[in-house]
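What follows is a short report on a single structure.
With one protein chain held back, the other chains of the complex are shown just where they sit.
Labels run A and B following the written order; every chain starts at residue 1.
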Amino acid sequence: MESRDDLWMLAGLPLRSRLIVGTARYPSVSVMLDALEASGTELTTVALRRVSPGSSQENLYDLLTARGFRILPNTAGCYTAKDAVLTAHLAREALGTPLIKLEVIADDETLLPDIVQLLDATRSLVREGFTVLPYTNDDPVTAKRLEDLGAAAVMPLAAPIGSGLGIRNPHNLTLIRSRVRIPVIVDAGVGTASDVAIAFELGCDAVLLNSAIARAQEPVRMARAIRHAAVAGRQAFLAGRMPQRLLADPTSPMAGRIDPNAAPIS
Amino acid sequence: MTHPESPESTPIIVVGAGVIGLTVAFELARRRIPVLVLERDHVGAGAAGVAAGMLAVVGEAEHETAELADLLVTSQRAYPAFVRELQHASGRDVGFVTEGTLIVGLGRDGEQELRHSQRAQDRLGLRSSWLTGDEARALEPHLGPRISAALLAREDHQVDPRALLPALAAATEALGGRVLTGTRVTGFDTTAGRLTAVVGVHQGDDRPFAIRCEAAVLAAGAWCAVGLAWPAAPVLVRPVKGQVVRLRGPAILRRVVRDTQVYLVPRRNGELVVGATMEDVGFDAAPTAGAVTDLLWQARLLAPAVYDLEIVEVGVGFRPAARDHLPTIGPTDVPGLYVATGHFRHGILLAPTTAVLLADLLVDDRMSPLLDRFRPGRFEAASRTAPSVDSR
Partner (left out) sequence: MNGRSDPSRGELRAAWVVLNGERRPAPATGLLTDLLATVGVTSDTPAVAIALNGRVVPRAGWAASRVAQGDVIDVLRPIQGGT
């Protein structure tokens, strides 16, 4: 479904699907795997936690990699740069990937990013050779700063994490897209398929989402819908939309219409 | 050498004296089949001893698929008769309370969650009534002022697992079965591929035992995944940790009250059970400050009067969960060896139906079509067809 000649590059990694899908909050692991397949994603996010070993014959890593999904570890739950940097190191160690979705959260009611800590953590992790994908607010200035620090992409939010409110400030996303050269990945707040289509119509390179699929009444069907929406939005962006107008512009010519008052000419 | 107390042979052995194992044993004993239950610890040492005992169908609709809804509804309808027969056979009360459940919403976000739950219920053909916050408070005066809406699920009752399990053990023994605690099963003997005996060790002195049997039912919950030498493909379950706080004091609620974060289950003995976390952390049995904080914080929003209740206990249990969160019930690849585990959040509710379906299978060789989705081998077929890394 995704076009073969419309690959996008994430820090040198060519990807066909423009969706990055989270692995949390599904009704079950089976539904998660089916939904990931249905979304067409190639890259899935995981968190890193203490787990007592030897408790189960199945583990998430094997289930995901056996199906060919690449893994993007996150630093969810980190509230300081120090915390996030340690988690990134553990993730690189556990998963053998330099990719890190960097989240440094400011408070637990809004889950909005703490920009001061985020810039600090980005600086450290870039210096230590990580491919840093920072989750940030939809501020063009911050996005530019992150690019200047060496982030591999910027991940502005559409709305708060898990809110499903959709894209609250499309203009800021347009500004971000026009001001940085690295990929712009809309992260968090997407609620349904049309939100995804809009993100791509705005020119964003990818969308990262989780709850919109996981918490739908039918996650697998929603994953499929969102895959279609991503393709639709991206194709619409590439096609280049028509200009918007205040007043109507007729699509059929005026010339050659029949005259209802036509009378016999004497 | 066998233990003096353990017999050399018995027709049917059930491994695990949790709610599933004991209910299967009770059902077999009712059918006059001699049954022996082997438990490594004590009766109810696993998940059921911590469980709140909600018999929730409507309240769990959002978590469930249509596949499980049939089994949940069947079991919920079977419960009153099951309780009646169990109380008669054991001479004990099991704390069956039939006041229903209030599912409440706090503020705008809470109401939206309720609407979402109601849509999930509709899809499964389940019904509940919508109440305003004030209507809910008229039913339960201790509900907090921030509750702005509620769903009343009239059939979501509760039972007290800490009364239920001893009653099941007593009833099984009264009907001629046996429950042997302190015996840890480590594997199974087979001859020509067929189950012939259950083997293990006695806790404490580690003396081995082997008990011949015609059939065995493995009902060891999350522990089906560990410490067992499998003669067949192992049943895949993982432990999902749940922490539960038990409070005591003046009765503040009549019925179960819950939202998407927490449930409050009032017992007739004055206990209030507040649960439960869902943690994928393996067998980590430590109760944690974070879980208690989260549970009690949310409980206080639902019913502010919990503030003054006494903390009696913080319990930790491990729900057995398969990859699809559906139970695993039925015959394994080894003739004579059966499995009943993976009941996840629904062990107490699903126990009677699980037991009847399994007893039909063991005694009459009758396989209900209801069990089709819960076959032990269902994941092997799935993993064989899964695309390989290279195919992407």
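Quick notes on this one:
Throughout what follows, a residue touches a chain if its C-beta (ideal position, glycine included) is under 8 Å from a C-beta of that chain, and two chains touch if they have at least 3 such contacts.
Computed from a predicted model, the values in this text were never measured in an experiment.
Residue B:Asp280 is the one among B:Asp41, B:Asp189, B:Asp280 or B:Asp360 that touches the chain not shown.
In the complete complex, the hidden chain is touched by one of A:Val51, A:Leu112, A:Leu165 or A:Ala232, namely A:Val51.
The residue touching the chain not shown here, chosen from A:Leu60, A:Ala81, A:Val104 or A:Ala193, is A:Leu60. Only one of A:Leu10, A:Ala38, A:Ala81 or A:Leu95 touches the absent chain when the whole complex is considered: A:Leu95. Residues touching the missing chain, restricted to chain B, are 280, 284, 286 (touch as defined at the top). For chain A, the residues touching the chain absent from view are 22-26, 29, 32, 45-54, 59-62, 71, 73-74, 76, 86, 89-91, 93-95, 101, 103, 135, 161-162, 187-188, 208-211, 214.
To be clear about the criterion, only the chains that are shown with their structure count from here on.
Inter-chain spacing, taken between the CA centroids of chain A and chain B, is 38 Å. If you check the complex, the residues on chain B that touch chain A are 62-65, 116, 119-120, 123, 225-226, 234, 236-239, 280-284, 321, 323-326, 382-383, 386-392.
Partner chain B is touched in their complex by these residues of chain A: 27-31, 33, 42, 49-58, 63, 65-68, 215, 217.
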